[in-house]
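This is the structure, below, for whatever I ask next.
Only one protein chain is missing; all other protein chains are in place.
Showing subunit A:
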Amino acid sequence: MNRRTAGLTIAGSLLSALALSAVPAAAEGTEKCYGISLAGQNDCASTGGNSCAGTSKVDFDKQAWKLVPAGTCETTMVTLPDGSTRPGSLAPIES
C-alpha cells in the first residue's frame, strides 16, 4: 500500500467515524455563559482580550465564558466591584 492509499484509508476511517459517532452527550446539557467567570477561571473566548483558558485578568470579564448547566446562565447574578449586579449572558456582553 503506497503512502497515498494509506492516507485515503485513514481519511475513510475518519469520515466513517464522523458518521458513526454521536455529539458528546455531556456537552448537550450545557451552555456558554459570558460575564460570570472570576479572573483566571475563565474557559476560552472567541473575541476580545484573551484567547483561552485561565487567561482572563479581571473578574466577570464580559468576553470570557464558563460552561454552566443549560438554562441557568441568564439567571446567574454576579455582583460587580461597584456593588451593582448583572446577569450572565449567552453572548459576549457589549462594553
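Methods note: a residue touches a chain if its C-beta (ideal position, glycine included) is under 8 Å from a C-beta of that chain, and two chains touch if they have at least 3 such contacts; residues count from 1.
Going forward, contacts and distances are computed from a predicted model.
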Looking at what's absent rather than what's present, what does UniProt name the missing chain, "Peptidase, M48 family", "TRAP transporter large permease protein", "Putative DNA-binding protein" or "Iron-sulfur cluster assembly scaffold protein IscU"?
"Putative DNA-binding protein"
Candidates A:Ala6, A:Met77 or A:Leu90 - the one touching the absent chain
A:Ala6
Sites on subunit A contacted by the missing partner chain, in the whole complex
4, 6-8, 10-18, 20-30, 32, 43-46, 51-54, 66-69
